[in-house]
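What you see is the complex with one protein chain gone and the rest in place.
Every chain is named by a letter (A, B and C) in the order it is written, and numbering of its residues begins at 1.
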Amino acid sequence: MKPAMSVEIGSLKLRNPVMTASGTFGYGEEFSQYVDLEKIGAFVTKGLSLKPRAGNPTPRIVETPGGMLNAIGLQNVGIDAFIQKKVPFLRSVNTPAIANFFGYTPDEYAELASRLDAIPEVAALEVNISCPNVKQGGIVFGTDPNCAASVVAACRAATKKTLIVKLSPNVTDIVEMAQACEAAGADALSVINTLTGMAIDLERRRPVLANITGGLSGPAIKPIALRMVWQVAKAVKVPVIGIGGIMSATDALEFMLAGATAVQVGTASFVNPAAAQEIAEGMEAWLAERNVADIKSLIGALEG
Amino acid sequence: MKPAMSVEIGSLKLRNPVMTASGTFGYGEEFSQYVDLEKIGAFVTKGLSLKPRAGNPTPRIVETPGGMLNAIGLQNVGIDAFIQKKVPFLRSVNTPAIANFFGYTPDEYAELASRLDAIPEVAALEVNISCPNVKQGGIVFGTDPNCAASVVAACRAATKKTLIVKLSPNVTDIVEMAQACEAAGADALSVINTLTGMAIDLERRRPVLANITGGLSGPAIKPIALRMVWQVAKAVKVPVIGIGGIMSATDALEFMLAGATAVQVGTASFVNPAAAQEIAEGMEAWLAERNVADIKSLIGALEG
Amino acid sequence: MQFKAMILDNAEVSPGYWRMRMTAPAEMLEAKPGQFVMVRVNPSIDPLIRRPFGVFDVGTLQPAFTGAAPQPYLEILYRVVGKGTGMLSTLHANDILDILGPLGTGFENGPAGEEKLIVGGGVGLAPLYLLAKELVKDSPVRLFAGGRTKDDVLCITEFERLGVECYTATEDGSLGECGLVTKVLEQRLDATGNKGQIFACGPHGMLKAVAGIGAKRSVKTQVSLEGYMACGMGACLGCVCQGTEHSAENPDYRCVCTEGPVFEAAELKWEGN
Partner (left out) sequence: MQFKAMILDNAEVSPGYWRMRMTAPAEMLEAKPGQFVMVRVNPSIDPLIRRPFGVFDVGTLQPAFTGAAPQPYLEILYRVVGKGTGMLSTLHANDILDILGPLGTGFENGPAGEEKLIVGGGVGLAPLYLLAKELVKDSPVRLFAGGRTKDDVLCITEFERLGVECYTATEDGSLGECGLVTKVLEQRLDATGNKGQIFACGPHGMLKAVAGIGAKRSVKTQVSLEGYMACGMGACLGCVCQGTEHSAENPDYRCVCTEGPVFEAAELKWEGN
């Protein structure tokens, strides 16, 4: 018996719960040689801003124990080039593309949301709130519930599409953040973005990354991500998308037990470009072996 | 030329900057077969409470990618048995022993501080503030600056010994916590304790740990710890003790460049019981090879 | 003791079960049956924590015809269940491992002449071979070895070579009695009128059943427990089990790694553990 694999995130129906995470899968096209894009649930494109952004100087990446730090600095082509150069490919693939985006003021966020709302090839929006608020002296939107809510509300007013809010893990209380975003109109929550970390080159007595600090991703962060997904999923009604160190079908299924309705695969795609597809197939095989009829039955099915 | 290795933490003089972390080195005696205790700077004993504590049910430990989760639940013999059964050994070793302790109200903290103050074999006190405040509905002392300050002030009033405060990394702004503890009278700050995480046993559909969540330690957390040490060291005047995933002399030296005056080795002692001694020796060898005369010259010497 | 061991041999002795022989310092020859070693699988951080294995055998190689010095060795018998044991099974002769041990408190032999009933389930046989080697010196020894299928019943020939009388039982009947090994044990106790004492190692369910049999029949029973271990030396408090008197108010946790892994069954609380 073939298990039912589809799940819903807001009004978005996914053929299976496996997406790729923003910033780790380009605009989809880069991986099309290694992954059958039509075997995964959705893919999330690199974070977009209104204007193209240069990003940080190099080095931007360094491996750490069981993980990696990145300080790409949100280099991206900007919304105009995205529409011109990247959207045509999205049209050619029969898999929802979710546009990840960010701004430095709530207005910028809203403008991007409304421009993305107008693109039929964009199936849903994922707001990255892990950016400093230039208006409020650089406080990161994603670490203050009011700040986050203002961004989410502004985006909500600008789009009818499924609005996913991606939470930062660099907070004392992720539940408070999640509830603020839910109340402000989020249709779903992505949990988690990277944890802020640092690496040092001892011989040169310098930070390895030109940006000094960077975002930690990969298997190292999985236990933290799993805990946060579990906390958030218990506290909100909207679906949660589990992210953080997912390398295998087992990892992905654990996130679903913790309460995730879907998952995103990030760093794993660098290690194995076919990871997302293999994870989706592995999940299905796991369910089939155990005669689980519908993957939805696993969501939050952790026993106490 | 033999490099000068000694550093000071408050009024405590250490022969070298390498200590062992609380909860990972028993009461010192357990490791005496594997480590020459007189080759390390100091050792920190298992967290003490007023009464003996049973701790959590098992499983209490699980390996995670590049790290481990523990939910020991602060099992310990209590202050009375500590004095009776553990202090005699401390007396026999010519290395400072630092007593780590915790309570559930500021009063409990203060009482422990004053009892430990009276034990000559205890060279310094390390307050673990990662415990829930029973008076304030379970909010963790270490995640609220006022709460933390009240604990530190209470301990400060109860002891003249060097008072080290161990910070929790599960906060939005570790600098704010550090400054609150410094202002309340801390002589030094230990950065960091474990990050809260979770592991799931997919087949059994249960959390692996009986306690559901646990504290993440080991190399996986090193980038986060290094970042927090760097942030805190820039923001306070008191010495910082760097902790988190230190496995090698290189790791330890990186923490010193980030601003740590000393380091603590935790999980590494499980992987290699001789780790602390080997790290101290490795640091000295590194300095000697590069003709660095005094390890103090490395503290915070990160170039920008 | 912490030492580097060079692998001498690493072979699959039954599907999924491997036996590894490695060099050891002469002190290892003093290991007591029931003691264990903590093995660092490799110098990387994956896996990070050491893995515990019972001491299956120790001995000294006497190189024939060469001038080489006698070489003490250590053997472990392990089942591939996950990452660490999987990686161990890929190692070759001449590869190097980092070992801690011997650790823990082993079995007490008991009085000479008395019948010794050894009960092992699956890879639980591992620490029982060295025990049998000791016990046969002065007592009649019987082994009750159980497993799911015949592939899970290990090294019987080795035990027989020691002069141990072996009884086997498998859940699928593919070897020996069909059913649980505890049934065969009870038959023997029935026959002898509950003489002798029991030494057991294996899955928790089996140990609990054996503890129950020992208690009911007033036969002294020692069991070797497992626990999730990080340090192996009483420092992390990860591996604890509950003593008979344990309650939340009166905690009676025992360290499996130092007070055990061998305990008198009667000292332990069997519901909680």
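By our rule, a contact is a pair of C-beta atoms (placed from the backbone, for glycine too) under 8 Å apart; a residue touches a chain by one contact, two chains touch by 3 or more.
These numbers come from a predicted model, not from an experiment.
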item	value
Chain not shown, its touching partners among those shown	A, B, C
Which residue of A:139, A:175 or A:274 touches the chain not shown here	A:274
Hidden partner chain, touching residue among A:4, A:61 or A:202	A:61
Hidden-chain contact residue, picked from the options A:9, A:42 or A:72	A:72
Contact footprint on chain C, counting only the chain that is left out	44-46, 87
Sites on chain A contacted by the missing partner chain, in the whole complex	23-26, 30-31, 33-34, 46, 52-55, 57-63, 65-68, 70, 72, 75, 218-219, 247, 267, 269-274
In chain B, positions touching the absent partner	65-66
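In the analysis below, only the chains that are shown with their structure count from here on.
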item	value
Geometric centre: closest chain by C-alpha means	B
Centroid spacing, where centroids are CA-atom means, of chain A and chain C in whole angstrom	47
Inter-chain centre distance, chain A versus chain B - centres from mean C-alpha coordinates, in Å	34
Per-residue overlap in chain B, given as positions that touch at least 2 other chains	65-67, 218-219, 247
Residue list for chain C, restricted to those that touch at least two other chains	45-46
